[in-house]
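Structure provided below as structure tokens; questions to follow.
One protein chain omitted, others in place.
Naming follows writing order (A and B), and every chain is counted from residue 1.
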Amino acid sequence: MKVNKSKRIEETLFKVLMWVAMAVVFGFVISVIWTVFSRGAKAMSWDMITKLPGGGFYIGKEGGFLNAIVGSLYIVGASTLIGLLISIPVVFYLNVYLKKDSRLAYVARLAFDVLFGMPSIVYGAFGFSIMIYFGLRTSLLGGIIVITLLIIPIFIRSMDEATRNFPRDILDASFSLGATRWETLKVVVRQIAPGIATATLLSIGRAIGDAASVMFTAGYTDSIPTSLSQPAATLPLAVFFQLSSPIPEVQDRAYAAALVLTVIVLLLSIGGRFITNRFSKNKL
Amino acid sequence: MAIEVQNLNVHIKDNHILKNINLTLPEKQITCIIGPSGCGKSTLLRTLNRLIDGTEGVRLDGKVLVDGQDIIGSGPEITELRRRIGLVSQRPCPLPMSIFDNVAYGCRINKMHKRHKALIYAVQKNLKAVGLWDEVRGRVRTPAARLSIGQQQRLCLARSLAVEPQYILADEATSALDPISSKTVEDLFVSLKNDYTIIMVTHTLRQALRIADNVVFMYLGEVVESGPAQQVFHHPQQELTQKYLSGAFS
Partner (left out) sequence: MLRGRIVKDKMAQGLMCLLTILSILFVLVMAVGLYLKSAPVLEGRSFVSLITSSEWKPMKGEFGFLPFIVGSLWVTFLAILIAFPISLLTAIYLTEYARPKVRKLVFPALDILAALPSVIYGVWGMLVIVPWISSHVAPHFMDFSSGYTVLAAGIVLGVMVLPLLVSLFIEVFSSVPIELREASLALGATRWQTAKKVVLRKTLAGMLAATVLAVSRAMGETIAVLMVCGCVIGIPKGVLEPCYPIPALIANNYGEMLSMPLYESALMFAALILFAVVLVFNLLSRIILYRIERKEA
């Protein structure tokens, strides 16, 4: 019975440690969310999300950060669309045209995993040097291009995951009806629609929250861009830049912007969970 | 020293898997559980050592007396119960470690041999008991996964014996093996019945016929008939048993 006792003590000890670890995780979640919400709510007002920065905005006068909201929406909207257009064919190619043990598919998946792991600052620096090479200045277009490049691996990985479990019988059924693989695409797309939807929400969440890459490429401005060649403000940078100001009113706006950003991202995350209702590795 | 099952019911979620089981599994004999696929043989075995606890949504009612002690409900410490009841599963399942460590695993877990010498002796003894010692004596420190499937299964048996159980449960322990290994393992069980109470599930009637002292016939979660092998095989009381034995449904 003595043996049992030491076994049991060890078991209990580690169980307690595991509970502590999970409590710590929850503690972090609550702390982050609570901080952003409580601080942001204090600073939040209708003006913040409906007005552009007015004169003297950066010394604490009138205005809001509508420029950043709209800028983020422009960039995210455009890059999500382009990203989808590029990713769907690639995923389809990997899963339908290539065999399961294809070398190319292996290398491609590896490449996308590597690209997925690349820090956004590297995308930003690379994008920036390309833009200099072509004589472009920071602009909406630059932001869109870099964010597109950034989210393509996310799109592909998460759609690939959804497609890989796709029943091949459906493909065979479609082929046997005389459809070409290209026509079968439509069938596949319809089947993996939930996967595409999750991937999209996931990518939007990533795209809207990324600061390091747009910092280099989209720049920052107080107005809403009217053409692709003008710089564009983004929400994360609105938080970052305003927080570095010494003036409390300006910092407050940073907190309000952080609140807006967090709410958007949380909604996207809840949406994604609602669709798949499972913990997917691609969320990370 | 026998196992007594009284009014045992097992539910998994909303499915009634085992229905009102009443059984006596006599000491130091081989009891074979037979029955068509899905009738609950594995479930019954897994209930006896409470491995079924790991299944999601499982509910147990009734009594299972092991040495007169009820193991359902608060009962004894589960790990101690499992030490007393060895299990050999269908597919051999060597742990990711050396042959030696596999056999020593249970001893170490249960802190059975204080001195290393004693542990080495125990490992040797049990490898000999399953006839594996001569085959592996030079390489007991190599990974167990390199053994052949038949050897692996005997290793698993040695591993179970090393924790000095009184009972051995075997779930189709020979079905994944080639005929020769299968025969070796089967003979092993027969030789072990002097020291252990053995309960085995088998799909091959001929195997049951060869080695069983007692037979339990299950069908759709119920025990249809049980008793001495002679009686069940040659004078079955139930029509279902007769049908099954004559191969009417397989």
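The rule we apply is simple: contacts are C-beta pairs under 8 Å (C-beta built on N, C-alpha and C of every residue); 3 or more make two chains touch, one makes a residue touch a chain.
Just so we're clear, the structure is a prediction, and the values are computed from it rather than from any experiment.
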item	value
Candidate in contact with the missing chain, chosen from B:72, B:97 or B:205	B:97
Candidates A:17, A:41 or A:193 - the one touching the absent chain	A:17
Contact with the hidden chain (one of A:211, A:233 or A:250)	A:211
Contact footprint on chain A, counting only the chain that is left out	7-8, 10-11, 14-15, 17-22, 24-26, 28-29, 31-33, 35-36, 39, 86, 89-90, 92-94, 97, 104, 106-115, 117-122, 124-126, 128-130, 132, 149, 152, 156, 180-183, 185, 205, 208-212, 215-216, 236, 239-240, 243, 254-255, 258, 261-262, 265-266, 268-269, 272-273, 278-279, 281, 283-284
Touching residues (missing chain, whole complex) on chain B	49, 51, 54, 56, 79-80, 82-83, 85-87, 89, 91, 93, 95-97, 105-106, 109-110, 156, 159-160, 163
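We take it that only the chains that are shown with their structure count from here on.
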item	value
Gap in Å, rounded to a whole number, between the CA centres of chain B and chain A	52
Residue ranges of chain A touching chain B (in the complex, touch as defined)	3-4, 6-8
Of chain B, residues touching chain A in the complex	77, 79-80, 109-112
